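Of the protein chains in this complex, all but one are displayed in their positions.
So, chain A:
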Amino acid sequence: MKLIKDKVAKLSFVALLVTVTAAMFYAPTASAHGEKSQAAFMRMRTIHWFDLNWSKDTVAVNDTMTISGKFHVFAGWPETVDKPEISFLNIGIPGPVFIRQGSWIGGQLVPRSVTLELGETYEFKVLLKARRPGDWHVHTMMNVKGGGPIIGPGKWVTVTGTMGSFTNPVTTLLGDTINLETYNLSNTYFWHAFWYGLGLVWVGYWARKPIFVPRHIAMEAGKADSLITAGDRKVALGFAVGTIAIVAFGMSSTNAAYPVTTPLQAGLLRGMKPIELPARTVNVKVEDATYRVPGRAMQMTLTITNNGDSAVRLGEFNTAGVRFLDPKVHTDETGYPDDLLAEEGLSVSDNSPIAPGTSRTVQVTASDAAWEVYRLADLIYDPDSRFAGLLFFFDEAGNRQMVMVDAPLIPTFI
């Protein structure tokens, strides 16, 4: 007997472990910082985020902030990633520490997935309402079906206050204002508790008398029919009829209380409006590009042709959200995240203004620890070792022009 008891006890313990494991098995991931582990070519050759602005560094619970900017959908989208035909403008935060009150592409609300066109540039904005206090890394993010999440630059934002004071008022089409944070909660608990209780009563009814041993003995003795009495049958019938009656009653009383309901809304949004960019007057040809591994520097030989009517200078190279600036031409005043900003990271062998109608070949070096820190240098291990990025030229009046570059990259190890 003791042996069996021990065995059962042991088995119960195993069962308990299995249970705990099962409960732990799934939690919606609260990941941030996926940015660095994402393949470099994914970040350099898919969505280019620029002109980003996080409206606040600190925000109180219930207050809002926006992340706005533009993204360019790279025309040389890699073969290994599905085209952004079904994409979703997301936000990279560790769970719902903010709620997303709105998100727009080209002025159109995008609560659902959208189709993006290669080679186009779009304006976007995400409106966030602070919910949970803490320091959060807030990333721009685009999910692409078949391509996974494409995570953009992140900035630390501090949320102050207490989560208990968070409210989420929403006015329905029937004119009621509800707090979506707690709406329907007691109703949910009520019905679940009710049905769970009924289930317990059903098992309790059968477990009120010894069950396994005597029933097993009776079964072995061929007296199976004696185990269910006429009373049992009546009780069981009551349970079944009661269950169906309660479901029917619940259904009809719910329909009476909520006469207007609509199905879930889904479907792809097409026709996102891209930004009309001015005609491009600066042409860039990449003669060659190398990445010097020990120096954490990328060097490009560019032939720049100015077909416009104002002299231009190269001010910025932007790839995978890392910005290399030539401070003599352009400085950042938007509070861009430090770790992604190389304020003096761009040097040009001759960065005097390129006069209209002329052409010049220059050596451009983009160097910063960010190559290492953001693991962009890893792109030399990618299946298609190319780099891509945005070059920003500035004319005498301060007008900016964006030029895409896309070329093979050769690593040098000495």
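What we mean here is this: a residue touches a chain if its C-beta (ideal position, glycine included) is under 8 Å from a C-beta of that chain, and two chains touch if they have at least 3 such contacts; residues count from 1.
The working rule: contacts and distances are computed from a predicted model.
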* Look at the options "Acyl carrier protein", "Methane monooxygenase/ammonia monooxygenase subunit A", "ABC transporter ATP-binding protein" or "dihydrouracil dehydrogenase (NAD(+))" and return the one that UniProt uses as the protein name of the missing chain. => "Methane monooxygenase/ammonia monooxygenase subunit A"
* Structure fact -> Out of A:A75, A:L118 or A:A207, only one touches the absent chain, namely A:A207
* Structure fact -> Given A:N53, A:T80 or A:T182, the correct residue touching the omitted chain is A:T182
* Check the options A:W54, A:F74 or A:F98 and report the residue that touches the missing chain. => A:F98
* Asked: On chain A, what residues meet the omitted chain?
  -> 1, 5, 8-9, 11-12, 15-16, 18-19, 21-31, 86-88, 90-102, 109, 111-113, 131-132, 141, 143, 145, 149, 163, 168, 170-174, 176, 178, 180-185, 187-188, 191-192, 195-196, 198-200, 202-203, 206-207, 210-216, 218-219, 224, 227-228, 232-233, 236-237, 239-240, 243-244, 246-248, 250-251, 253-255, 257-258, 260-268
